[in-house]
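In what follows, a structure is listed as structure tokens, so that the remarks can point back to it.
With one protein chain held back, the other chains of the complex are shown just where they sit.
When the chains are written out, they are named A, B and C in that same order, and each has its own residue count from 1.
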Amino acid sequence: MKSVFRSVIYTKLSFPIRPLNPNPHRAAPLALLPWRAAGGLSTLSSMASDVSGSNAPSSPTAAALEKQFEVFRHQLDGSGGLRERIRGVASEIESVTRIIQSSLLLIHQSRPIPEVVEKAKGQIPVLRELYSKLAEIIQEYPGQYYRYHGDWRTETQTVVSLLAFMHYLETESLLLHAEAEEKLGLNPVEFGLDVEDYLVGICFMSNDLPRYVVNQVTAGDYDCPRKVLKFLTDLHAAFRMLNLRNDFLRKKFDGMKYDLRRVEEVYYDVKIRGLAAKENSGGDQGDEQPSS
Amino acid sequence: MKSVFRSVIYTKLSFPIRPLNPNPHRAAPLALLPWRAAGGLSTLSSMASDVSGSNAPSSPTAAALEKQFEVFRHQLDGSGGLRERIRGVASEIESVTRIIQSSLLLIHQSRPIPEVVEKAKGQIPVLRELYSKLAEIIQEYPGQYYRYHGDWRTETQTVVSLLAFMHYLETESLLLHAEAEEKLGLNPVEFGLDVEDYLVGICFMSNDLPRYVVNQVTAGDYDCPRKVLKFLTDLHAAFRMLNLRNDFLRKKFDGMKYDLRRVEEVYYDVKIRGLAAKENSGGDQGDEQPSS
Amino acid sequence: MKSVFRSVIYTKLSFPIRPLNPNPHRAAPLALLPWRAAGGLSTLSSMASDVSGSNAPSSPTAAALEKQFEVFRHQLDGSGGLRERIRGVASEIESVTRIIQSSLLLIHQSRPIPEVVEKAKGQIPVLRELYSKLAEIIQEYPGQYYRYHGDWRTETQTVVSLLAFMHYLETESLLLHAEAEEKLGLNPVEFGLDVEDYLVGICFMSNDLPRYVVNQVTAGDYDCPRKVLKFLTDLHAAFRMLNLRNDFLRKKFDGMKYDLRRVEEVYYDVKIRGLAAKENSGGDQGDEQPSS
Partner (left out) sequence: MKSVFRSVIYTKLSFPIRPLNPNPHRAAPLALLPWRAAGGLSTLSSMASDVSGSNAPSSPTAAALEKQFEVFRHQLDGSGGLRERIRGVASEIESVTRIIQSSLLLIHQSRPIPEVVEKAKGQIPVLRELYSKLAEIIQEYPGQYYRYHGDWRTETQTVVSLLAFMHYLETESLLLHAEAEEKLGLNPVEFGLDVEDYLVGICFMSNDLPRYVVNQVTAGDYDCPRKVLKFLTDLHAAFRMLNLRNDFLRKKFDGMKYDLRRVEEVYYDVKIRGLAAKENSGGDQGDEQPSS
């Protein structure tokens, strides 16, 4: 069945200009379909005549019905097969994210950042490979990106959160959308990174920051809270400007507020004990204002 | 705000060849965006420098963050506005389906088919008009058909069920997918009828048949059950060939089995009372034609 | 406390012209409130000074806070007391509807309609009395009808369904909204019947009709299905024209479709057995059309 289906696809792709087509189904003109001749639906046509009690061959109408459902059958099988291929790749992506997560966990044990990140970065080429596979599959079905989007969306959000966390560790700044696409080898013209997936991924990354700050302070890095707080404050303020109508994204963003508060509390603890002061000479003084 | 967003779209459309782009977001290159110059996010950049206590102008990173979220803000507003436009049209489609349903209700009171259908058909041009509006909106966003599909899907399933019911009343045969597209003025290359929506619509139509049969028999048309049974038997057999992985569609199809049973029971009632035989002399022969 | 509250109310009612006031709370000008002098919040003012460590009397700000919450306390107690009064009446209405329902149950045992309805009608004056009580309570709080509406809404929907069922039994027609108001002694200017409550009540009545039809046929009244079907068909078609955005009402209306189908099936049973014919000479013949 798969090979039959592929031939349909090739047939389709040989059509001249159909750039924006949202509906792939017209791509299988009945005349070209090899299985048409198979007569596999003789059951159906005989059924059609049962009720009327006649034994004559089925009417043109019955034949058209039969033809249409035969086409649908192949399309649904094809679409089901496609879904399985997508899910296969998505599940490989998920495996890689688990490996990256394992590597990054070491950061909470205060291992040196370069060492930890280096190891995690080793998986990025694997991710690129997998996304390129995914893009290839999706490009066989022009205009269907959002039809199957749900099948790789969760994994991609996790990928973004991990890349953004690594990026923060290395640069103390936010991984931008374009940078994430670049790291994954995504080409926005062919197969891009959905903006809402990017934003959800960033929220997920934010959820890891309070834990990171707590463990860094435990390990004696008293300047970490200030830096993370600055980063998270800016990020939170930037999100605040967005009019989030997507319920899932809005909920994830609401969680960022708690991350922010937690980091503020850690910074507070460090400050009130006079620990921050040692590391933080000069920079903070501007904050201190006389209480009114 | 809307006008700003529209200008982005025009900008986008002027790009040379991006036929399959699944991701509209790359379409707003920062350099081209008119609002870039506005500096409206000076708050944000100043924020960025607050925690560090410096009064220096914001860093390149903060500026990039700011830029990115400003772009997102416009994109999300734009996508929200688009969704509102789509829902506006979908709600007009829904109003038209209510009018058609009201007209078709008369069939259950045994009004002559031509009279009933004629009135309902009067609304088809209105539907064409609305779908053409929808197609126009969607075509502004190449490759986004399935992104917003959920916003008109239910209404379209109802439309298919009504068209298919009218078609059955007139022809005693199934409205094919291509015929449905044609009636609605849909062009599969630009804005087609999703096959699963079509199939769900056909299941909905099937749900109306038992009631139709019951009321026809009540009104004295004893041949109706036989004809509907033949139609529904074929339709059910055709569906049976499909490997339905879509949960919603599978559930709707499961309902068709009950419609079939109910029509069988009515046919049985009519037969066992000798009512069918009297009427059913010759009228059927016309159904038997050689299959092409 | 209640007496204090009542005095506030009287004070309020003596205000000259405040016809549209949606907010009753301004009605308690601080200067007029007798409890102001009570000094009941001495706890509060002393608390206010605790933290600052001073023993001086509270500041004007603290006094204003205290005053405001004292007013709120009385308002909330008043509004709580009002709610209890409303619920008391609503619960009495509910008792009466149970009595009416008991009386009407006899109709399913084929007792003569006049006898059954006469008994049920005996409770209508009690209902009038209770609604007049309710109206009196609500009129003390101009513009608050919809604030407390939820507290009598369910009972009223049941009342409408019972009145409409009795009305159908007597007249074979729909109890109109204005007729329902009249029966209950409601004056739309002062305390009317909410249209959505009326419509929900009518849907509830429809739910009783299939059972009524079945029992009437059992008792040998073969013309009942035809008459109820006509009534329900018209009612259903009339509802169909409404654009129901109220989710609860829409759901109830969806149920009416099943009532209609059930009645159609009973009519079908009667017809196919030639039972209807006896009672129904001439009237039906017009329905019989040659099958096409």
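One rule holds in what follows: a contact is a pair of C-beta atoms (placed from the backbone, for glycine too) under 8 Å apart; a residue touches a chain by one contact, two chains touch by 3 or more.
Everything quoted here is computed from the prediction, not taken from an experiment.
Within the full complex, the residue among B:Thr61, B:Gln109, B:Ser132 or B:Asn187 touching the omitted chain is B:Gln109. Note that of C:Val159, C:Leu184, C:Leu235 or C:Met256, the residue touching the chain absent from this view is C:Leu235. Looking at C:Glu66, C:Glu155 or C:Glu265, the residue that reaches the missing chain in the full complex is C:Glu66. Across the interface with the omitted chain, chain A contributes residues 233, 236-237, 240-241, 243, 261, 264-265, 267-268, 271-273, 287-289, 291-292.
In the full complex, chain C touches the hidden chain at residues 18-23, 25-26, 41, 43-45, 47-54, 56-66, 68-70, 72-73, 75-77, 80, 83, 138-139, 142-147, 149, 171, 173-174, 176-178, 188-195, 199, 226, 229-230, 233-235, 237-239, 241-245, 283-287.
We adopt the following convention: only the chains that are shown with their structure count from here on.
With chains as nodes and touching pairs as edges, the resulting graph is an open line.
Centre to centre, using the average C-alpha position, chain B and chain C are separated by 38 Å.
Between chain A and chain B the centroid-to-centroid distance comes to 27 Å (mean Cα coordinates, whole Å). In whole angstrom, the spacing between the mean C-alpha positions of chain A and chain C is 50. For chain A, the set of residues touching two or more other chains is empty.
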